[in-house]
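With one protein chain held back, the other chains of the complex are shown just where they sit.
Letters are used for the chains, namely A and B, taken in the order the chains are written, and counting of residues starts over at 1 for each.
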Amino acid sequence: MNKNTQIIKSSLLKRKRSEKYFKYFGLTGIIAALLFLTIIITSIFTTGKKAFKQTAIKLEIFFDPKIIDPENKGTEETYKSANYKIVIKNALLNYFPSVNKRIDIRDLTNFISSSEEERLLEMILKDNTLIGTTKELWLTASSTIDVIHKNLEMLNITEKDRLIDNKEKKWFTKLLDDEKLKFQFNKTFFTSADSTEPEQAGIWGSAMGSFFTVLVTLILSFPIAVAAGVFLEELAPKNKFTDFLEVNINNLAAVPSIIFGLLGLAIFLNVMHLPRSAPIVGGLVLALMTLPTIIIATRASLKAVPPSIREAAIGLGATKLQTVTHHVLPLSFPGILTGTIIGMSQALGETAPLLMIGMVAFIVDVPGSFLDASTALPVQIYLWKSTAARGFVELAAAGVLILLTFLILMNSFAVYIRKKYEKKW
Amino acid sequence: MGFWSFSVFILIIAISAYWYGNTKALRLNSNSIEKLPSLPKYYGNYALIWLIFPCLLGVFLWITLNTYILDTILINHLPKELENSFAGGINMLVDRVKTINIDNPFPGTNPELIDAAIFLENKSNEVRAYFLWGIISISVLLCFVSLKKISFKFKARQAVEKSNVTLLILCSIVAIITTVGIVFSLIFEAMRFFDQVSIFDFLFGLSWSPQMAIREDQVASQGSFGAIPLFTGTLLITLIAMLVAIPVGLASAIYLAEYSSSTTRSIIKPLLEILAGVPTVVYGFFAAITVGPFFREFADFFGFNIASESAIAAGGVMGIMIIPFISSLSDDVISAVPQSLRDGSYAMGATHSETIKRVVLPAALPGIVGAILLAVSRAIGETMIVVMAAGIAANLTSNPFEAVTTVTVQIVTLLVGDQEFDSAKTLAAFALGITLFCMTLFLNLYALKIVQRYRERYE
Partner (left out) sequence: MKKSGNLMSSKIKISSKDVSVFYSQNKALNNITFDIDEKKVTSLIGPSGCGKSTFLRCLNRMNDTIDICKVKGKVLIDNEDIYAPNVDPVLLRARVGMVFQKPNPFPKSIFDNVAYGPSIHGLASSKDELENIVLTSLQRAGLYKEVKNRLSETGTSLSGGQQQRLCIARAIAVSPEIILMDEPCSALDPIATAIVEELIDELVKNYTIVIVTHSMQQAARVSQNTAFFHMGNLIEFGSTQKIFSTPQFKQTQDYITGKIG
């Protein structure tokens, strides 16, 4: 045993220890990253799940002929012009006979969401024999009551910090004790567009906006990107121009998305006068943005096709273009499709450029075409988050959950395709 | 003529053109000993190309020019008095007319406006008809000429392939056009901004308060457009993000590339990539709703006050977003270090961590630096997280617990809402845009070059 062995042996323990620490350092990095992921998802899930249910109040509604159809005409016009707020008010007063001051009556009526007046009208229009009868109904509560019902601990804070005052608290507790309150599934959230009232606002409008936007993006970017990818990978001669093109595409992939929004604003809106806030402009901007992603994916999967296939086709007398369209492209198609789906899920989650071209507006109608003013899912989340009123934050979180669901579906599909058609040459 | 009937019409012409080209070629082939130089289908395809390309070009022109033409016609049509009586100027008036539903106008709408809307509707139909018929006649003419060309001397396959390749080249050039479009649109609007505000004040001014510029009683005093607070804010947030992302990302990359077994790796890598796939608006939401209040309560606990919008909340969450960029790029780079170098080090008796620290990481350094630079460029250009969590007050501060604002936040703030393309306030967004573009461009070019050179070294 020589002298070096002695020296090394003496320091060995320390080195082994630092070896262990370093490994833990790496492991800590992974754990931290995964922890962040878990925290983000749980935090959003716990906030967002509240928005999928809403509070309803059970009331005995008397469809009073004196209010709905005082002159007994029986026409739709009369039904439409009737004031159903009074019907609801009477039902409430019936339940709380002690309320008699005007201001109290108003506060009490505010327990019920204003959308329920519309619902009563629709019930009458469907079946006018209801008039004169009494029916037990679960009416959607207003957002304030909803918030209190979801966070019952809020009842215990002092009156001035509370959303409802003492007399409202008394009414609320009575409803709660009599089991007149329940949670029902928030259907509105999935069927309507934005609204000023949280309990009436929904995601459907922005989802349709996103659908049209991404559809335009797909129609434009997919063919152009595949064509460009094929040219650059298979046909382009090696020269200054194609080098420049390549640098250009790589760089475009890293340009901040908001810059594309500025481009859209300056060119598509100000020069070309395309309609503001429309999915077609959003789609155009996002198409330019996703082009590099799909081009790069196309080139990668073309590159993965072994040259022997090309040589075989060319050996049979096929032209370069025939070789590519008949053999190489079909073989690389799964890869291109995967890249495209990933590009589309990027487009679906992109927000900043859409803000620039005005897809950030209060839009209560569900868009029906590429040209209608609309928002998009991520923009709707941003809008709801920025709304000060209570109840919108939950909507935003629920919107995030919907957006993430779509993204997970799209990405799983991409993974599925990749796994299914993965080829080892 | 509607768009759908137009499409069907073109489709019918297309099928018959192809069929005619094909059969004519077949007939020529069968009627003589001499054969056509290309397969008959190429003659059909040739005619088809001469139909489809002009069509697409025409439709593109129509979409581009339609609004412009209609707006001009409408402006010329509208009586001057109406224009003067309408608050908000001629552009607002045009927009107003467009939103009128002529079948069921909102009660109380100015009848003159309804008339204008009806006029617009008629004109719009007229213009569309002109365009679509024009497109059809030109396409059919060209298609007809191309069918005439079928002869024994004409090599259709070469012609078809040539035009296909041209199409592919045109598609590739879209990337260049986009870049040129970005540069020109930004420069053009930024120049108009610099007509009003000197470039020196913009780049070196210490105070940013653009909202003063549109107040009517302050026409003379322009508001101040010193972008330094925005730059420092951007840098501060980027710095915080990097302080989170570099250690975590690098540690993850090292563990993945050097320690983990291939099964763990195949589970953890996709999980980390989820972080990259989460939309930025979700991070912004998380930063604003969870992280911001958390830091505020944290500070409350220690007895000092901070706003819930703070550089640290935005920067920290941005760091989380950046982690997968650094980890996956660095993982690739570390894995690319040749095994022979590791073997060399092990053979000397180095432990695993000594090998990583003293051989692998130094060898991978250029690649890692490239990855970090790309991540920095990403952080500088990131918008939604800062818009939702960093605030809009332009504070010149280095305190991470204060609200700061960034270049991207200001672009959004300036452009969301009413825009007037004459005011310095709106144009300032483009000046900020070109600054942002240049910063990220140089970072990207430099980083890509480093990474490229690194790859060449070990491949």
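We take it that a residue touches a chain if its C-beta (ideal position, glycine included) is under 8 Å from a C-beta of that chain, and two chains touch if they have at least 3 such contacts.
Every value quoted in this text rests on a predicted model; they were computed, and no experiment measured them.
Enquirer: Among B:Asp71, B:Glu161, B:Glu354 or B:Glu402, choose the residue that contacts the chain missing from this document, as touch is defined above.
Expert: B:Glu354
Enquirer: One chain is left out of this view; which of B:Asn31, B:Asn76, B:Asn104 or B:Ser261 touches it in the full complex?
Expert: B:Ser261
Enquirer: Would you indicate which residue among B:Ser345, B:Thr383 or B:Thr426 is in contact with the undisplayed chain?
Expert: If we include the chain that is not displayed, B:Ser345 is the one touching it.
Enquirer: Which parts of chain B are in contact with the chain that was left out?
Expert: Counting over the whole complex, chain B touches the hidden chain at residues 261, 338, 340-351, 354, 358-359, 362-363.
Enquirer: Contact with the hidden chain only, please: which chain A residues?
Expert: Chain A touches the chain not shown through residues 2, 4-5, 7-9, 11-12, 15.
Here, only the chains that are shown with their structure count from here on.
Enquirer: Provide the C-alpha centroid distance between chain A and chain B, rounded to the nearest whole angstrom.
Expert: Centre-to-centre distance between chain A and chain B: 20 Å.
Enquirer: Taking the touch rule as given, give the residues of chain A at its contact with chain B in the complex, in rising order.
Expert: 8, 15-16, 18-19, 21-23, 25-30, 32-34, 36-37, 39-40, 43-44, 47, 223-225, 227-228, 230-232, 235-236, 244-245, 247-252, 254-260, 262-263, 265-267, 270, 272-275, 288, 291-292, 295, 319, 321, 345, 348-352, 355-356, 360, 378-379, 381-382, 385-386, 393, 396-397, 400, 403-404, 407, 411, 415
Enquirer: Over in the complex, which chain B residues touch chain A? Could you list them?
Expert: My answer: residues 63-64, 67-68, 71, 157, 161, 164-165, 167-169, 171-176, 178-179, 181-182, 185-186, 188-189, 247-256, 258-259, 268, 270-272, 274-275, 277-286, 288-290, 320, 323-324, 327, 349, 351-354, 356-357, 374, 377-378, 380-384, 387-388, 408, 411-412, 415-416, 421, 429-430, 433, 436-437, 440-441, 444-445, 448.
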